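Read the structure below first, then the notes.
Only one protein chain is missing; all other protein chains are in place.
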Amino acid sequence: MSTIHSHVLVCAGAGCVASGAHDVSDALQEALRKHNLNTEVDLIHTGCLGPCAIGPVAVVYPDGIFYQGIKPEDAEEIVSEHLLKGRPVERLNFKMPATAQIIPALQEIGFFQQQQKIVLRNCGVIDPTVIDEYIARDGYQALAKALTEMTPEQVTDCVKNSGLRGRGGAGFLTGLKWEFTRKAQGDKKYVLCNADEGDPGAFMDRSVLEGDPHSVIEAMIIAGYAIGADQGYVYVRAEYPLAVERLENALQQAREMGLLGTNIMGTDFSFDLEIRMGSGAFVCGEETALMRSIEGKRGEPRPRPPFPANAGLWEKPTLLNNVETYANIPVIITNGAEWFAAIGSEKSKGTKVFALAGAVNNTGLVEVPIGMPLGEIVYDIGGGIPGGKAFKAAQIGGPSGGCIPRQYLNVSVDYESLQELGAIMGSGGLIVMDEDTCMVDMSRFFLDFVQDESCGKCVPCRVGTKRMLEIVDRICKGQGEEGDVEKLLSLGQQIKDTALCGLGQTAPNPVLSAIRHFRDEFDIHIREKRCPAGVCPDLVRAPCMSACPANVYVPGFVSLIGEKRYAEALRVHRDSNPFASVCARVCFHTCEDKCRRATLDDSVSIRGIKRFMVDQEVTIQLPEMRENEANAKRKIAVIGAGPAGLTCAYFLARLGYQPKVFEASPRPGGMLVQTIPAYRMPREELAREIRMIERMGVEIETEKALGKDFTLQQLRDEGYEAVFLGVGAPLGAKLPIANEDADGVHDAIEFLREYNLRGNATVGKKVVVIGGGNSAIDAARTAVRLGAESVTVLYRRTRDEMPAYKEEIEEAENEGVILKTLVAPQEIVVENGKAVGVRCDHMWLGDFDKSGRRRPQAREDGDSFVESADQIIAAIGQSLDTNKVLDNVPAKLNLSGYVAADPLYGQTSVDWLFAGGDASDGPSSVAEAIGAGERAAVGIDKHLTGEEHAFWREEYDVDTEFDPDADPVEAPRAKMKMLPAERRAHNFNEVELAFTESVAVREARRCLRCDYCAEPAEETASR
Amino acid sequence: MVDKEQGSCCCTEEASEEQLLARLDEVIADYKDKPGALIPVLQLAQAIFGYLPENVLRKISLGLDKSYSEVAGVVGFYSFFSTQPRGKHIIRVCLGTACYVRGGKQVLDAIKDRLGVDVGETTPDRTFSLDVARCFGACGLAPAIMIDDDVHQRVKAARLQQILDQYIDQDQATAASA
Partner (left out) sequence: MTKISSPKDLAALREQAREAIALRSGPREIVVTVHMGTCGIAAGARDVLATLAETLEQEGVKNVTLRQSGCAGLCEREPMITLADKAGKEYRYGKLNKERIQTLVQEHVVKGNPVMDYLVSN
């Protein structure tokens, strides 16, 4: 026997190994040996435990104590204190959010724990091929009870009172159906089971038939007894051979035991069942079509009434339920109607099985009480979205259903609530979609499906869906027109009103629901000819390009780097984005998130390559400029010398204009110079690119503030024909708690600006930063560098929800910043008029808010605590004083309170005024500001000349070598190196180190060249 | 593998046309008096012949006392029935939602490329026929394809040949042992 009493799990995931897990493991082993514990304690290397950022991490079982950031020298203490004496080392101890815990026992795993299994009670538990196992788990007891203790009426009433509703789609009360069929006149009646589970994405019926076939058989016999039938059919789709095999075997066993056939269990009730296999027609899932198919005919639906309860199979009264509905019956009979009615929501009783699929970690079947919030199914049971991507929508109900977007994650999943949102429960297919799914493309998929599967009998379904498909097809190809969406809506409504069967009537649902919740996505496809998700092939040259807000020709410059043609590469980059060097440092590379190489191994380090590229530049080259005397005479003002304003000026200059830029602060650069710290954005690099823009004929006048030194109207009076408003969102939001104005409380923007523009800022010894965004992290890391003894960041949700960029958070922690999550400040504690701390409540994450994130709520049991501090920096948001800026110019505001601008041209509701960047979008990224600046330049040119002249937008191919037939060479993604934390935490030197030439070139060659397709496409076409 | 039953197959060589027709007669006799017999008989007939040639349909129409047009109408309605000779193995590529989201279309393109046939066609050597399907309920394993009765999970273009080879090898083994 082994005497092992504890397990120490050391994470050997890549992250922890990188931060020294092997050394820690060796040290632990050594310490165990020293204390003679190596025979009693097992040291185990596990796969990644999740929280890589705080590695190396380890868990000690059985107590489940989690240690983070372990160093080899901590090993001795862990062994001598915890393993020998049973006292966890608090210094290293860290309470995990529930999600990242590893729990060994099956019963405690979240995926299984939160489910309630009624339908799936035996699936995965019994051997479906052995009837004894079903009987051992009370199988056929319900049948015995029904046959010997209950009348058919009582059985029917029991089902009725349970509140069970049909699990196949519309959710009709099962008991009522039974009653209608029981009361129907007829010498011969039938019981049917619909196992033609055709909705793509639903497979619970297959699972029940394969895993617990007797539960369906038992239920159908009970149904036969209740309605007075002696014959039944199970209609199984041909795609489920294993289900057929197991059902066949189960029928055989039941017959042999006298549970099926004549005189069941010695009573005078007789009933038999046959299997009928489908032959690949989706429409046969519709009840009238299914019955025709059993009759041996073409499976075409017919109008109802008459309903099957009166005239069904061979015109006899027929009861039809689906597999999942039947699987509930034996338990209802055994445990009683009241027991069942106590589960679920008010109008929807019992449980529902969902087939979780798509972009979710735990794909599979889950059974939950009806009424569970959608978010809990997706996150608590489904384990959330893989790859840290964002939840976009869940498609429920297959081709008859619709999608539920993230603002409704709290929706109770029941028949009525789903219907209100335009989806249906359907058969329970639940497909999770992340940000990479295009809703227009999804609409096309479902239309293609119903078009293909339409039986063709009625015109609305056959022709109507075809017309809808043609329209959506056009939209996906970039040939959409204004009015297309309206056409789709009216066609959809017509089909709903006039199609013959349930499937036809619901066929437009997926499209109607996509339009309802994602109308803007259709509009972007139609107006901007753009697919934001990067899916529609005709609108996406390469996914990285469509992900880049500035639309940089990424594969172009990357492949030029692969051939060491650096100057040309930079030219390609600056064709769409002047700030190559800035973006090489601060851009958060949405391009890399969409990189297709990630499906092979890992995304290309596009920013790393860019960083190498800009370092090769000796003298800055000017881009192609087209002189234009007429344009040069027009007066254009750009307000704000941030990335949006300077980009706008840059592109105007390329068109021959000579705009003038007004900047309120002493130095141009906007947030790039005022708040982004120098360790991320060396000032000389920024100055170089600004000088380039000035050399193009752009004049920048500093210390000229709109609303203080001049007004928009004055500019008009001075003859400016167009004005671009790029003033950003420069005000920090105030804390909404008591004593927010105490001495020692600062706002992060002010703090950063003071340091960055004046070269110094007062910093406390014990600094607390409140907030979870990028400014919070920037402020925290700046405070570390300015000599604060401790810097703590307080955030009210968890780390996963922090809006700050992951890598920044990790670097901040490496530099000693302490992160405290799930705490919410309640008041600033003041002594003698000076802030001395923040009183906080402990929070937990409750239901989902409109952004699809869980809402932090104060824990009732949690005491509040005071985080002491002598300086408190609030980084909870930014704003813009639009009254001051606009000063009676009647430009409209958008819903977020910023200046509303047209997405294509940046034009505001006042025709000469254009806006972009944070001033219009609210705080967003540098790349987005650059993109907005470019669009406004095009818009201003169009406004002044009536035409577009954006010559840089014309598509071109680079002439780099590429062999499309060659298999991609396997190569891991190159990592940018960092200055070691101890060498960077106390100065403002740039922390990131560029690639060497060989690394950069190799990395560039990892690009799969998604842009490369024009020629091969023609070739295929001509073949 | 646990269940290897190829050796126990009774037919050592291809059954003759007459033998097959005789088997069809048995099937028809079995089902003649059952209500709704047409579809099960067609399914079994397709299993016997591999497809449904005209003479077989005529025989069924006579045997079950149904008009030829009714039989042909039913055959035409259901996508599983084929009046053309099919390959030894039927490949069905799932294009259900989950598979579509996870790249089922790319898998289909890769198979078309590799076999040189389009959907609904059969390779010249009659080894494989290619079809698309709408979900066989293996969504947790998307993208999935089904070859005969086996579902193959998480199919990647790179792994396709390996999967197809299994069937080719199996055929050769059967041929060799015969």
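A few remarks follow.
Chains here go by letter, A and B, matching the order in which they are written, and residues are numbered from 1 within each.
The rule we apply is simple: a contact is a pair of C-beta atoms (placed from the backbone, for glycine too) under 8 Å apart; a residue touches a chain by one contact, two chains touch by 3 or more.
None of these values were measured; they are calculated from a predicted model.
Looking at the complete complex, one finds that the omitted chain is in touch with A, B. Here the missing chain is touched by one residue of B:Ile28, B:Ile60, B:Ile111 or B:Leu141, and it is B:Leu141.
Only one of A:Ile44, A:Ala705, A:Ala858 or A:Ala900 touches the absent chain when the whole complex is considered: A:Ile44. Of the candidate positions A:Ser25, A:Ser279 or A:Thr363, contact with the hidden chain is made by A:Thr363.
Screening A:Ala170, A:Leu242 or A:Leu757 for touch with the missing chain picks out A:Leu242. Note on the undisplayed chain: of the listed residues A:Ala136, A:Ala390 or A:Val866, the one touching it is A:Ala136.
The hidden chain makes contact, of the residues A:Thr156, A:Asn194 or A:Ser207, with A:Ser207. The missing chain lies against chain B, touching residues 1-3, 136-141, 144, 150-153. Those residues of chain A that touch the chain absent from the view are 1-2, 4, 7, 9, 42, 44-47, 61, 99, 101-107, 109-112, 115, 120, 122-129, 132-133, 135-136, 138-141, 144-145, 147-148, 206-208, 210-212, 240, 242-243, 253, 256-259, 263, 265-266, 361-367, 383.
Please note the rule applied: only the chains that are shown with their structure count from here on.
Taking the mean of the C-alpha atoms as each chain's centre, chain A and chain B sit 39 Å apart. Chain B meets chain A in the complex at residues 35-40, 42-43, 70, 73-74, 77-81, 92, 95-102, 133-142, 146, 149. Only residues 197-203, 205-207, 238-242, 276-282, 293-300, 314, 355-359, 363-365, 395, 398, 429, 431, 433, 437, 445-446, 449, 452-453, 455 of chain A touch chain B when the two sit together in their complex.
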